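Down below is the structure, laid out as structure tokens.
Note that this complex is displayed minus one protein chain, with the remaining chains in position.
Should a chain be cited, it is by its letter among A and B, assigned in written order, with residues numbered from 1 in that chain.
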Amino acid sequence: MPPKSLSKFINFIFITAFLASTLTGCWNRRELDTLGFVTALGVDRTGEDKIEITVHIAKPFAIARATEGSVSPEKSFWVVSSTGSTAFEAIRNLLLQSPRRPFYAHNRFIVIGEECARTGVKEILDLFARDGEARRLARVEVVKGATAKDFMQQVEFELERLPSEGGQGISRSVQEGLSAEPVDCTLNSFLQWLETEGVEPIAVRIDMVPKNPAAPSNVGHLLREQVKISSKHGGAAVFKGDKLVGWLDEKEMRGVNWVTGKVRSGILVIEQPNEKGKLVSLEILRAKSKLQPEVKNGEVLVTLRIDAEANLGEMQGTLDLVKYPQAWTEMERKMVEAIETEVMAAISKAKELNSDIFGFGAALNRRHPEEWDSLKDRWDLEFPRIDVKLEINAKLRRMGLVTRSSEPR
Amino acid sequence: MEIEGGKISGSQLLALLVLTRLVPVTIEFPLVTGIKSPQDAWISSLVGTVLSILPVLLMVRLSLKYPGKTIIEYSQLLLGKFFGKIAGFVLVWYWLSIAATMLRSVGDAYTTAIMPETPILAFILVVGFLSANAARSGLEVVGRLGEVNMLVVILSVLLTLSLPYKVMNFENLLPVLSKGIRPIMLPTGTAISFFVEFIILGMVAPYLNNPQTLTKSSLGAIAISGFMMTAFTVVLIAVFGPTVSSLMLPAFSLARMISIGEFLERLEVIPMSAWTITVAITLAFFLWASAVATAQLLSLKRFQSLVYPLAAISVAFSILFFESFFDLELYFKKIWVPYSLTVTLGISIILYLASFIRGRSSASTKVTGLCHRNH
Partner (left out) sequence: MGTRARASVSPQLFAHWFVDPSGSSVWSFLRVECAAGSEPAIPSRFSRFPKNIGRPIMALLCSSAKYLMPTQFTVNKTFGKDDLIMLRNLTRLLRKNICSVSKPSQVKKDSVGKPLSKKVKVNEAFIRRAFGNSSDLVVRELHVGPGGKFTVLLVYVDGLVDKTLISENLIERISDQADKSRTPEQAYDDLKNRIIAVSDVKETGDLDNFLNHVAGGYCGLLIDDVAKVLVADTRGWAQRSIEEPTTEATVRGGKEGFVETLRTNTSLLRRRVKHPRLRIEECEIGTISKTSVAIAYISGLADEKVVQEVRNRLARINVDSIQESGQIEELIEDAPFSPFPTILRTERPDKVAGALFEGRIAILTNGTPFALIVPATFTMFLTTPEDYFERTFIGSALRAIRYLSFFTSLTLPSLYVAVTTFHQEMLPTALILNVAAQREGVPFPAVVEALLMEALFEILREAGVRLPKIVGPAVNIIGGLVIGEAAMRAGLVSPIMVVVVATTGIASFATPVFSIAIGARLLRFIMVLLAGSLGFFGIVAGLFALGIHLTSLRSFGVPFMEPIAPAIVSEFKDLLARVPWWAMHTRPALVGHKDLVRQGWDQKPKPPVYLGKDAHR
């Protein structure tokens, strides 16, 4: 028998040599300095059925120089666009202009222009689901009243060097503090909504907010051009199929979140029970919801139960809650009303757009598949006629560190 | 003269059997299940697991009936030299084809998802070479490798299954069986067709240091991998909903959904590494089995010299049989289930019947009596 370990040793040398020889091939090796990290990506349709891609590519050296102490006057990202007849072609055409190969694995945003969204997004999103580099967790957002290119070229945030960081920061706080944005509105959820029966997709809505260049307060700490355009993330773009059909504002979006049980926090403003014209702010603590669809006499009835908890956050007037405990239940009642208003606003808007963004149809399918089967073909007609019964249960938990407001002498 | 000198323990066998399930469960099974009514795939995986206990028990019983003999040896004993050898060669062919499809699956997974520009041959060659070396070192080494890596692999499976908890929505599992039983028939068959690969038990049984553990290990392996498969399908449906049927590599996509605190992201290398490890071990296992089987069929004294040629054959198969990932998918959707079921169930049922008849005719009550006591 030949010495075993010797043959193993030879094997080892062999495999090492083989792998070392592959080092010379370029295969998938991508040195960091040959890559341009795309942090946000915008899609538009231009004339002649072309697709235009606009990307933000981070400039690592500009960021590094800024962190080293000397304040960099350089913008830390580069905006560039290119066109092609498909999204992939457009993306590849970027190579014509970019000395570094755009790398999409760190792209967090797919921003779609309003025009483009209205004509349909399916053809565009396929690339991002199929390609190994792109993230399925990228956010899908739609710019209201502008093209993605306009938005990408102009948007900047004072507090962040990269607009993608800014956008992400705002989105996070809007979700967590205001609940006025679709939660986890990623490519993954979007595609799921697109495919699931009885639910329509929504996406984050972006509004461009012009800043007054003359105002001195707008000069940021970075020595660069003043921020002229910033953006506001909130509300939602409502789709029907893969086509944009309308918009929800922040309040209506929170209504949607009430229905789907995704309200995390937010402020509810109600009237103060004992004083006219004075307002009370309630900070929502947590909420959950339960949808119960049923079909009665051929009519769809959705029973929606919402449990919400809130803290007393602010009071404009004076009310000593220790002396007037009945005000507590009064406020809870007004909280129920406030929630009801928001929910009903959202539902009527959705009915107006005839887009089942709440997933009532899907809920019906889960509970009563047979009835859904008979209804699903005419769901477009049924949805606007759905009867929604609300059962809202609101609880006020705490009142903060004081029992009453300070009173002027 | 013993062809294979080493012995493995029951837990090593369990580890090996579980590891051989991972690639089918995570790459190949979802390929097939995502046809219709994807939200019921988990039911078919559960039912398939339970149903496959029967054929596996049959194989175990056969091996226990002929202690100290591999399936190759006792098939010649039962069916006569000629037909026994034919059965043996069919089995070797079967194992080699499994090895080839596994190599291809992992190679394609790598080239599809992570390194599209690298030729698939690079991955296949490296894995094939590694596992041939492991197989040459004998069953002991393969068993130990299985044991070491089992923990790593199970851990990575659990991580992949649990970390995307944020994006899971278990309501996607509803409604249950809305389209009736018909759509889940093929997936169930597929699940069984993967478990009947356990016919490899016939090769390992004589090399167990305690033959009594055979039943326990194989049933344990079915339980663990069945759980793994079901959990996997459930999580996949919870995360991807109906889009799961559009995914080429659901396990991989699942790992990409991990996002924790914005620093633990894109952990697709976890399933990737697990795949590489398991496919190498599985391949080593199957190569070992086919090499020992071939050596026994050809009455050779050593199996080691057969390993490299057999590895070369399976590498060649994996390149020549399939031209694209699509071919592989087609193979699993159209050919695999009847092929696998026929080969394994056919052989083990024929052998069992033969042993039954022989046991009667030759009145060798000793053998059967022994067998009864074993159970």
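One rule holds in what follows: a contact is a pair of C-beta atoms (placed from the backbone, for glycine too) under 8 Å apart; a residue touches a chain by one contact, two chains touch by 3 or more.
The shown structure was predicted, so the numbers you read here are calculated from the model rather than taken from an experiment.
Residue in contact with the omitted chain (choice from B:Val127, B:Ile184, B:Leu201 or B:Leu254): B:Val127. Checked against the hidden chain, the listed residues B:Lys85, B:Lys179, B:Arg266 or B:Lys333 yield one contact partner: B:Arg266.
Only one of B:Gly48, B:Gly143 or B:Gly202 touches the absent chain when the whole complex is considered: B:Gly143.
Although one chain is not shown, part of subunit A still touches it, namely residues 3-6, 8-9, 12, 15-16, 19-20, 22-23, 28-33, 35, 37, 39, 58, 60-61, 63-64, 103, 105-106, 108, 133, 135, 164. Think of the hidden chain as still there; on subunit B it touches residues 9, 11-12, 110, 114-115, 118, 122-123, 126-127, 130, 133-134, 137, 140-141, 143-145, 147-149, 262-263, 265-267, 269, 272-273, 276-277, 280.
As a convention for this text, only the chains that are shown with their structure count from here on.
Subunit A and subunit B have CA centres that are 42 Å apart. Per the touch definition, subunit B reaches subunit A in the complex via residues 112-119, 122, 125-126, 129-130, 133, 137, 166-167, 171, 174-175, 178, 239-243, 246, 253, 256-257, 259, 265-266.
The touching residues of subunit A, counted against subunit B in their complex, run 4, 8, 11, 15, 18-19, 22, 26-28, 105, 129, 132, 135-137, 184, 186, 188-189, 191-192, 195-197, 365-367, 369.
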